[in-house]
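Supplied in structure tokens, the structure appears directly below.
Of the protein chains in this complex, one is absent; all others appear in place.
When the chains are written out, they are named A, B, C, D, E, F, G, H and I in that same order, and each has its own residue count from 1.
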Amino acid sequence: MVSAVVLLKTHRGLINEVAAQLAELNGISEVFSVGGRYDLVAILRVRDNEAMADLVTEHMLKVDGIAESETLLAFRAFSRHDLESMFSLGLDE
Amino acid sequence: MVSAVVLLKTHRGLINEVAAQLAELNGISEVFSVGGRYDLVAILRVRDNEAMADLVTEHMLKVDGIAESETLLAFRAFSRHDLESMFSLGLDE
Amino acid sequence: MVSAVVLLKTHRGLINEVAAQLAELNGISEVFSVGGRYDLVAILRVRDNEAMADLVTEHMLKVDGIAESETLLAFRAFSRHDLESMFSLGLDE
Amino acid sequence: MVSAVVLLKTHRGLINEVAAQLAELNGISEVFSVGGRYDLVAILRVRDNEAMADLVTEHMLKVDGIAESETLLAFRAFSRHDLESMFSLGLDE
Amino acid sequence: MVSAVVLLKTHRGLINEVAAQLAELNGISEVFSVGGRYDLVAILRVRDNEAMADLVTEHMLKVDGIAESETLLAFRAFSRHDLESMFSLGLDE
Amino acid sequence: MVSAVVLLKTHRGLINEVAAQLAELNGISEVFSVGGRYDLVAILRVRDNEAMADLVTEHMLKVDGIAESETLLAFRAFSRHDLESMFSLGLDE
Amino acid sequence: MVSAVVLLKTHRGLINEVAAQLAELNGISEVFSVGGRYDLVAILRVRDNEAMADLVTEHMLKVDGIAESETLLAFRAFSRHDLESMFSLGLDE
Amino acid sequence: MVSAVVLLKTHRGLINEVAAQLAELNGISEVFSVGGRYDLVAILRVRDNEAMADLVTEHMLKVDGIAESETLLAFRAFSRHDLESMFSLGLDE
Amino acid sequence: MVSAVVLLKTHRGLINEVAAQLAELNGISEVFSVGGRYDLVAILRVRDNEAMADLVTEHMLKVDGIAESETLLAFRAFSRHDLESMFSLGLDE
Partner (left out) sequence: MVSAVVLLKTHRGLINEVAAQLAELNGISEVFSVGGRYDLVAILRVRDNEAMADLVTEHMLKVDGIAESETLLAFRAFSRHDLESMFSLGLDE
């Protein structure tokens, strides 16, 4: 499984509308509206790099109201609990 | 429950060491090493704003090897599945 | 109670008009026109994170004439006088 | 009365220590630890520009642990309630 | 008396036109066209903060052709000659 | 006569000390401590480009406590009053 | 042979379309869609500086959908294998 | 196979030394010294995300003389020639 | 004689057209199309500051297709050969 964290700015006044649309997409596990330089942060988890490319370029960035985005692709995930790490986070397999 | 996404840069060559220490802290649910302008992204989930202030200022930022950090506090979380949203992600009770 | 400091830029020539509209909103306790990189700073104080999310995304950012905004959510407030701190600033309760 | 909003970064791990020292200074009415690109925001209210110059250059910036600061001097304050505006916020008299 | 230094960018090809209009405004003592990241620098000197707020927000920023501005409000002025300092520069009175 | 506006940052806590030293230099007509991204602004007026090069590189930038500087050389000065423009501001003669 | 690495941003939603057009151009050996601040990275290899100037200014930057580009011209290429270095990378000849 | 493009700055005067060390690492197929904001660009090609994480965090960033780096992980590669795409660039397999 | 180096960005696809127009202007001795953050660099050499102001604001910045410019005015020129320095470069006279 591969993960990415996406930092997004929306056109003014559309934060909740964009967030709701993103949260509907397969592969986006959570969307947060946040303080600071960005409006939204989305957490993406998909099967492999090819599925990530499809999700980002063909679905996520086609949502109306997005002004800017920066996708932070994860190399590797670290987690406190062995059990969690065994089932839910790896970049592998 | 309140959430935050923290963008971190580490001193050179210490990415894995810092990630491993962060993943040990209570309240940090995941840490990713990522491509792009940052080295690590940590996802924090704690009971309330006071606990977030403690986690960030008293524990997370005291980990050695962190060079820069930017904490994106979440106002609100959006999720696809009602069940998930009911139990695990809101900012409120 | 939760607080936030919002840094704003307005479209040119609309500083006073935007400031006057912001000062009318419930939850915005003060608005300053300022020198430097920003045009206005607003101080927000509301009951909880959910009310902050509503104020920022549904009311503040819908005011016409705002070009850019950056919301600095407060974790915690510090104050000199115990009496003040008891009644007016905490993040808790 | 004149006001200023000061955006501060501290050396790592010193956020609470710096905030506590700032909150002790005459003329600093509130200090917030915040998410985003800055660590702290301080609200300053003093009698006139000369007192502001003294507070910023002779007291505030001499607190140990401050790494960077940006002082946003207020031209003017806007407030919802006439009564408030009469007593507590103006830049004048 | 209060002073400010304003850094301005104009729309392309309008540097001299904007400079000439700014130089006509009461309270703007000099305007320079400059090399570097900005196109113009204006020096403002007015009676008090309230007059500065009026000059900047109601007159200066309403001049057509200004694309961006950053107002550096002076806390205090320093001068070599006592005589000059006595008559022409203070923030006081 | 040629003019320049210099934007300066000082090492922390040294704003007034640096300003006082700069104000002593021949060719620096005024120094302001300012709010915003810079700490000081100096206004330089000298006979010709060669004198400006000497003032900036041999005297001004050798003052201790300066951390960063950006010199905005003026092409031309604009002024409201003919008399002023005749005697005090031109780039020529 | 001379090489260049070009960092590109596209208009939103056009990443794959721009990449496909770039990959068709003579002299562009590879195009990657990437995470981070840029959308695409193209690797250019042509005979000499004159051919590079033509490729960049007359062909690559005329592809529709490109919003920003930054061309990093290579001085020199370094490679592990002598054989590779002999045939495929030099700036020479 | 997964690819990444890494933008690097070195400590002054060490460009060639760092480039030579990087070019020795398994998984780095080419290193260019370039004009512009960066000193070097490295092209990485490895078997999977886990190997990329090892190469970047355990080998590449441990080379002495690197001052800053930004890793652009590729989602997908586009190429003109089928044959090339079959053997050398895909994200797949 | 006074010199300036001007860094320019053009609207996309117009690099050669803008360069050709700039190269026609009196006082612009050379124009380079360059890699990196800028598209073009122009070298200006004119008789005095007044002529520089005219060239930059009345001629150079009126060329169509220029999106951004930053003019670096030279204080002084340094050259290897005495003879050259005597005739061709100074800010002197």
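Basically, a contact is a pair of C-beta atoms (placed from the backbone, for glycine too) under 8 Å apart; a residue touches a chain by one contact, two chains touch by 3 or more.
Nothing here was measured: the structure is a model prediction, and the numbers come from that model.
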{"item": "Residues of chain G (touch criterion as defined above) contacting the omitted chain", "value": "2, 48-50, 52-53, 56-57, 73, 75-76, 91-92"}
{"item": "For chain H, the residues touching the chain missing from this view", "value": "12-13, 15-16, 33, 35-37"}
{"item": "Interface with the undisplayed chain - residues on chain F", "value": "4, 53, 57-58, 61-62, 66, 69-73"}
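The criterion applied here is as follows: only the chains that are shown with their structure count from here on.
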{"item": "Shortest contact path, chain C to chain F, counted in steps", "value": "1"}
{"item": "Fitted rotation between chain B and its twin chain D in degrees, CA, nearest 5", "value": "70"}
{"item": "CA centroid of chain B to CA centroid of chain G, Å", "value": "37"}
{"item": "Length of the line joining the C-alpha centres of chain F and chain I, rounded to whole Å", "value": "24"}
{"item": "Where chain C touches two or more other chains at once, by residue number", "value": "4, 33-37, 53, 57, 70-73, 75-76"}
{"item": "Pairwise touch network: line, ring, star, complete, or other", "value": "other"}
{"item": "Chains that touch, pairwise", "value": "A-B, A-C, A-D, A-G, A-H, B-C, B-D, B-G, B-H, C-D, C-E, C-F, D-E, D-F, E-F, E-I, F-I, G-H, G-I, H-I"}
